[in-house]
Every structure is written in C-alpha cells, then in structure tokens.
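To start, I am sharing the structure in question, which I have written as structure tokens.
Complex shown without one protein chain; remaining protein chains in place.
Which chain is which? They are A and B, in the order written, and residues in each are numbered from 1.
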Amino acid sequence: MTEYFIRRLLQSILVLFLISLVAFGLIHAAPGGPTQMMMAPGVSPETAKIQAHNLGLDKPVPTQYVIWLTNMLKGDLGHTFKNNLPVGEVLWPTVGNTIKLMAFAWFISLLIAIPWGIYNSTKVYGISDQTANFVSYIGFAMPAFWFGIILQELFSLKLDWLPLSDMYDMDKQGNFGNLLYHLILPCSVLVLGFLASYSKYARSSMLEVLEQDYIRTARAKGVPERKVIFRHALRNALIPIITIIGLDLPILVGGATLTESVFNWPGMGRLFVEMARSREYSVLMAITLITAVVVVAGNFIADILYKIVDPRVKLGSKGGKSA
Amino acid sequence: MTSKKKWLSLLVSLSVVSTLFVGCGSKDEASSTPKDEGNTDSSATTGTEGTKEATGPVDGGTLTYGSFSDIVSVNPLFVQDTASGDAAEFMYAKLYDINRTGEVVAEPWSLAAEPMTVSEDGLTYTIKLKDSAKWSDGEAITADDVVFTFNSIKDPKVGSPGMSGFDKVTKIEKVDDLTVKITLKQVYAPFQYVLSTQIVPEHILKDVKPEELQKNVYGTDPAKTVSSGPWVWKEWKQKQYLSFERNPNYWGPKPHIDKIVYKIYADQNTEVQALIKGDVDLLGGIPVTQVDAVKSRDGLTVIQEPGPQYEYLGFNFNPDNFKDKFVPWAGQKTRQAIAYALNRQGMIDNVLKGTGKLMNAPFLPGSWADPGDAAVNYAFDPEKAKQLLAEDGWTAGSDGILTKDGHRFSFELQYNSGNSRREQVASVIQQNLKDVGIEVVPKALDFAAWVDQNLTPGKYPAILMGWSLNNPDPDGETTFSSKYFPPAGQNQGFYKNEKLDKLWEEGTAVVDQEKRKEIYKQIGQEISTDLPYVFMYQYGTPTAYNSKVKFAEEDAPESSLAYGYFFHLINWWVDAK
C-alpha cells in the first residue's frame, strides 16, 4: 500500500511537472516570443529593450523557466506584465467567484438530479424517465452560450424579471440575497449541463442496486415496495452516486468560461480568455497550473480511495509491464 | 461583434499618430441636444462655462459608464489603452484642456492659470499654474510636479509611451513655484497639444527609480494614487468595476455628480444589453450594427457623429513584400484606379449606417486643416477605373483578372479579425475590385500578433486599417514621410514622395495657423493625387446615454475629440433617483 501510494504520488508530481513544461513551452513557442507579445506597438526599440530587461524577459528561456517554477513552488505566482499586479491578487477573487457560481449550480443539480434519477429508476420508460432522457440529450447538444443568451433575452430584457448580468447590483455589493438573484440565470444554463449526466448516474446506480439479490429477497419476503426503495435500495445507491459525482468536483474549478462570458460573471474562465487576448502569460500559466494541480490531486485522492476500499484495483500502467 | 471588440479598443489606443486635428465644426444639433423629458433643464442650455442655472443642475447621484475592457494603469505616464485613459479623465486635471473647436485653452478646471505664452521665435513655451490647485492629499500642485512629469516622460528609462512628443525638447526649467519654461530645439507647432496633458505628483513619486516607475503601485492601487481631478479613485474590483467619488480636496468648480461607476463588461454586446436594461447610463462604443436597435428604445439617445479616427486602404511599396518583387501599384494611375473602383459612399451608408464621412486626405473633414476641394475626390466610377488600369498597362487575363508583364493582379488585404466593420468593408473592397478585374484575398489576423509581425516591421502587401488621432494637430510626418520607415517610424508602407517629405517638415516649422493651413492644403492635394493610401472615411464609435444623464448644450459630448464622450463631464448632472 505504501509502495503504491508513493509510486502514485511520484507519478502525479511527474504529470504536474510535464504540465508546467507544456504551459511554459506553449507560450514561449509563440511566434515572436513573449517579449514581442508584451510590447505595445509604437514603442521604440530602446524602450522595448529596457522594458524587457525590467521584466526579466531577456534571460535565456530555460533560466526563465527555472525562475518561474521555483517562484511557483514558493507560492509566488508572479506579477502581471502590463501593470505589475501580483497575479494572486488578480486570480484568487475570480477563483472565488467561479466557485460561488459552480458550487451553487452543482448543488442545485444534485438536488434535482438525484431524486429525479431515483424516481426514474422505479418507473423505467415512464414519462418522467423519457423526459429526463430528452433533457440529457438536449443538455449535451445545446451550445451553452446560446442557451444563456436566449434566457437573457427572454427573462431579463423581454420580461424584466431577472438581472441581465454581473454578480451584484452596483448598490448591493456583497448582499447574499442579491447574489442569489443574479445566480438564477447563469445557474440554469449550468444546471442543464449537469443534469444531463447526473440524473443518468443516479438512475443507473439505482437500477443496479434494484437488480441485486438482497432486494429481490426483500421483495420476496413481502417488504412493501416503498420500504424496499427507501430503506434498502436508496441507501446503497446513494453512496456511489455521491462519491462519483464528488470526484467530478475538480471540473468545477475549470469553471464555465462561456457562461461567465455571457453573464459577465467575473470568474476564472473569463479571466483566462481576457488574459489570453492580452497575453498576460504569467496569469495564464498560473491558471493552467492551478487547475492542473486540482485535477491531478483529485485523481490522486480518488485512486488512493479506491485502493483503500478495493485492494484488487491495479495500477493503470502495470498491465503493460506484466506481459 | 462579441468579445472581440477589445482589439478595437487596443487599436484606438495604440495607433497613435502625432497628428492634430481641430474638432469638426458641423455638429448635428438634433443628436447632441440634451435629453429633457419634462425636466426643467431645458432652460439651462445657455450660459457660460461653470455657471449653473438655478433650475438646472442638481448635485448628487451616480453616473454609470459601460466599458468592455478593464484598466491597465491609470498612471498618466503610462496610459496606453482606452479604459485607463477614461479613468484618468475622471481623476486628473490637465495642464491645458482642448475646447470643442480643438483649441488649447486654460479652462477653470485646467491646472494652468492662463493660456501658454510662446516666444517670438516659437522655441520657448511658458506655463503658468493656478495657485489654488491641490493634489487629492492636500499638497499644492507646483512647477516641480510639472517638471518632474515632463522629465519622466522624456526619460527613456521610464518607458513612457508619450516620449516621442518630447524629442524636440532641450530644456525644462522651473522659473518659480508656479511657472515652467520649456525650450525646443526647433519650431514644432504641434507641441501645444503635447502640453494638454495630465501631471503626476512629484512628492509621491520622486524617490522611485525611473525604471521602477511602471512597476510602482501608483496607478493600480486606488488608495495610493494621489490625483488632481474632480473625482478620486475609491475602488477597483478587477473585471467588475471601478468607482470614483468626489474629491474632497478639489480646488476647481464643484462637480455635480457624486459618484462615477466605471463598469466592465465581457464584450460589446453584453454592454449594449446592459444599456438597454438600464444598468448603464452612458456607453461610449456602440457597434454600428446595433445603433438602430438602441435608437428605437425609449429614453436612449445616440450620438452618431464620427470621431477622431479614419480608415484607409494602405499600400505597401516595399518590393520584398511581393512575389517576384513586383509591386502591382507602383504606377500612380493604378492606385487612382483602385480609388475610383471603391464605392466608399456605399460603405458609409450601408456598413457604417451613416456614421462616417468621406475623406480624401489624412485630415478630418471640417477641421481647420481640411483641404476641402483641393484634395482629389474619387467618386465611385468603375469605368474610369478600368480605363486608368488599361492606361497603366494592365490587360485582362484568361480568368478575367488583369495581368501586366506576366503578373496577375491579385493581392492579400490584411485586417484585424473580430472587427465587424472592417470585415464587412474588406468584403465590399474585394467585390468592388473584382468588378474591375483585380483579385483581393481578404485575410483576418489576430490584432496583437498582426501588429507585431506585420504592421510594425512593415511586412504586408496591403492593409485595411485605421488611425486614431489623440490630438487635433494635422501633422502626419511620422506616418507619411520617408524619414520614418519601419522599424523606427510609422510609415509602414515604405511610401516615399520627396515633395511630401519636405511639406510635412514645413508644416510643423511654423506656428502661425494660416500659414500652416496653406501648407496642409498643398499636402492634401499632393497626397490625394499620389495616394499612399486610399483614404476611406472618418468613422466613429457611436455614444449613447439614457434619460438620467443631463447636460447643458455647450457641455454635450464632442465626438471629434479623444475622450469626447466625457466632454465637460464636470458640468454634467444626473437625475438623482
């Protein structure tokens, strides 16, 4: 077990190291290189040189990489090039905003998806089940930003029921009720996406449980169906549902770039798009690396958990070596 | 269109020509009259600057402005982008202001006490400051601040984008606490506009090393950014909003508006929707495609006057940019033929929805340097174009495309992607030229990369591009003179015309406006005949505001000036809710 733990840990670190190389390399492979990307046109060559020196862009690329990585490890995400703001100061608030949006959407989705999926497992092929099926197909096939724009047009501009965009009204900054009010539309877009898969998870997980022998035994013994579902099946089905869905949490960190853009939500995804446009690559690399850390850590924890629970799980790459 | 508008803003802020322009005289009264729906302010449209009618302005309230980009730094030494420039407009008083007709004047809210004095020989400028002016921390604004600011801009170690404006300056001297004297090495008429600038506080920044200035928190930290204008910076929520409140230490006429919120949106369409929804009171950049939709809404007024910018089809004359080093438009007649073949008025009417004006020379229509009829106007005339092309030796090839000495007349027209106007104009150009036998291959490129790789080094065959003029002087030497070839200058098309080279120099070497006018008339004539560009039109970014925003007629937004959508903002007021 310890050996597995260490090997898996080393692998995760290797993956993170490779990601840092990819992120750094990609930006330095850009035509013209980062120095040119950062400079405003019209700046005289001498000024550009001075600025490049000020920003440390005149050092060899490997040196820059080492400096950058060391700083990252120390928790120093660097500064933006254009206005020398600490990257953390720019980044962390947007991470918080994204988490607010995603956590809310995720929570609502679970609240709807789990009972719905469970209900559908008891009435397979019923109207509700067919509807769920339809919703998941639509959820997968609809361009999210388009759905958002339609909702905005309808509920905000035409009917004037809901706010158009942003997190708060200008005069109600930090007001929780106001936040909830602003969350309704963007969350609807995200919930449609989440529902598509979560109600399916819940349904199939429940169906598997219902096929088990002990359920049949219970039914054969004459236990009322309601009791079979709620007492026996539900308890056993819920644990895997919640665990599997919980493992999706890292995805939340990746945010909802398009939804954030449509609803002017000041989140990490929107920041990434804007920073990609203005080529603030210290921010870009920080975001890429942070999301990667969360995803890799999530996978690592999941694998370790599986290992603890089920010793039969083999290390992914072992199959190749065993031949 | 969507979020791509950022590049447009970049474009506006980065393509700086050291040309100056006078505001266009013909104002569309109908579109600039204040909105007065049953309000008492209709009587407040007369009176002089600074005076308030008893029935008119009310103090208090919040003005919300919509922007589609966040600021970089409001430090006036480093402002390069529109958003930072907007914020600096609220926070900083200028040494001199520019009035509606484009003259440099000392307003009650300018730091200078009186108009600048220029010596007989045109080489020495003397600036007198108001003795009442104070920084927002209570310190007096003195000649030291002015000298510090100008020396910083001039210092290459600082890296200020305004550096080129000071390259003819030899000496900046403090005469007394309120007087500064600047000496130039040669007469340079546009210099007066260089002096219409914002000043930074010496007492805050004097200990910062020049090369560290750009990295300093001054300009990005609201609490530490001491300023001189009617409003001070309170808060910056990145990607969300900036807020400004009345400056308690303000020394000038009291502004009516209590608070300004500068709201940041993801893109231009979101912004327009926010205006319609009422989340935003004033909006500076409405896409032309949406002007009609905005106008049709109750309570919204749109100002459609074109602004201080023009668009052009730029030719490159450097043979290295072409296959077999053959420059298809080496002949003047070919360039003229292209000008005749383009339906410029059609583009203005349909693509720009009437928000543009035809241009034949690099001088804004209606400005004092506008050569008017002296410049050749190329009315849409495909037949004439064909005839000129034939005269220049082009003959129709087997595929209908013209050829000359074995070269097909086909060229790539580059423009920046995401700019819907340019996209559409490029398509019209492609079609217009196809009709006379020229093949155009439009190519959209990402703005930042395009500037780096094509514009700055002058590596392109032809471009569809615009110049934004951040002050009203007509000087265009750095854009058209052969002294300014890339990489040093902005003559990216390697255009060379000795007659023009000389005229541009003469144009800035006299201070007298009448004499300059004569020179620019000759330039207009020559440049519109020789055509380094096909000058297309003056265009604008329509501004819209809702019925909450009020101002007297003489304080109405002025499209022809940079930041003209905040013209005399200090005199505006909002309907307090």
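Just so it is clear, a contact is a pair of C-beta atoms (placed from the backbone, for glycine too) under 8 Å apart; a residue touches a chain by one contact, two chains touch by 3 or more.
As a working rule, contacts and distances are computed from a predicted model.
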Checklist outcome for this item: Given "Peptide/nickel transport system permease protein", "Bacillithiol biosynthesis deacetylase BshB2", "L-lactate dehydrogenase complex protein LldG" or "SigmaY antisigma factor component", the protein name in the UniProt record of the chain not shown would be "Peptide/nickel transport system permease protein"
Checklist outcome for this item: Filtering A:107, A:137, A:161 or A:230 for touch with the omitted chain leaves A:137
Checklist outcome for this item: By the document's definition of touch, the residue of A:87, A:167 or A:256 touching the omitted chain is A:256
Item to check | Contact partner of the left-out chain, one of B:202, B:423 or B:473 | outcome: B:423
Checklist entry - Which positions on subunit B touch the chain that was left off? => result 1-4, 267, 269-270, 272-273, 276, 287, 289-290, 292-294, 346, 349-351, 417-418, 420, 423-424, 426-428, 430-431, 442, 444-446, 449
Item to check | Positions on subunit A where the hidden chain makes contact | outcome: 11, 14-16, 18-19, 22-23, 26-27, 29-31, 37, 102, 105, 124-125, 129, 133, 136-138, 140-146, 149-150, 152-153, 157, 189-190, 193-194, 196-197, 200-201, 204-205, 208-209, 212, 214, 236-237, 239-240, 243-244, 248, 251-252, 254-259, 261-262, 269, 272-273, 276-277, 279, 284, 287-288, 291-292, 295-296, 299, 306, 309-310, 313, 316-317, 319-321, 323
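One rule holds in what follows: only the chains that are shown with their structure count from here on.
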Checklist entry - Any idea how many Å lie between the Cα centroids of subunit A and subunit B? => result 41
Next on the checklist: Help me check something: in the complex, which residues belonging to subunit A touch subunit B?
Outcome noted: 31-32, 36-37, 39-47, 50-51, 54, 79, 82-85, 89-90, 93-94, 152, 156-157, 164-167, 170, 260-262, 264, 266, 270-271, 273-274, 277-279
Checklist entry - Once bound in the complex, which stretches of subunit B touch subunit A? => result 3, 6-7, 14-16, 62, 64, 70, 72-73, 80, 156-157, 159, 161, 163-164, 211-212, 214-217, 219-220, 237-241, 261, 263, 265-267, 270, 273-274, 276-277, 279, 448-449, 451-453, 455-456, 487-488, 490
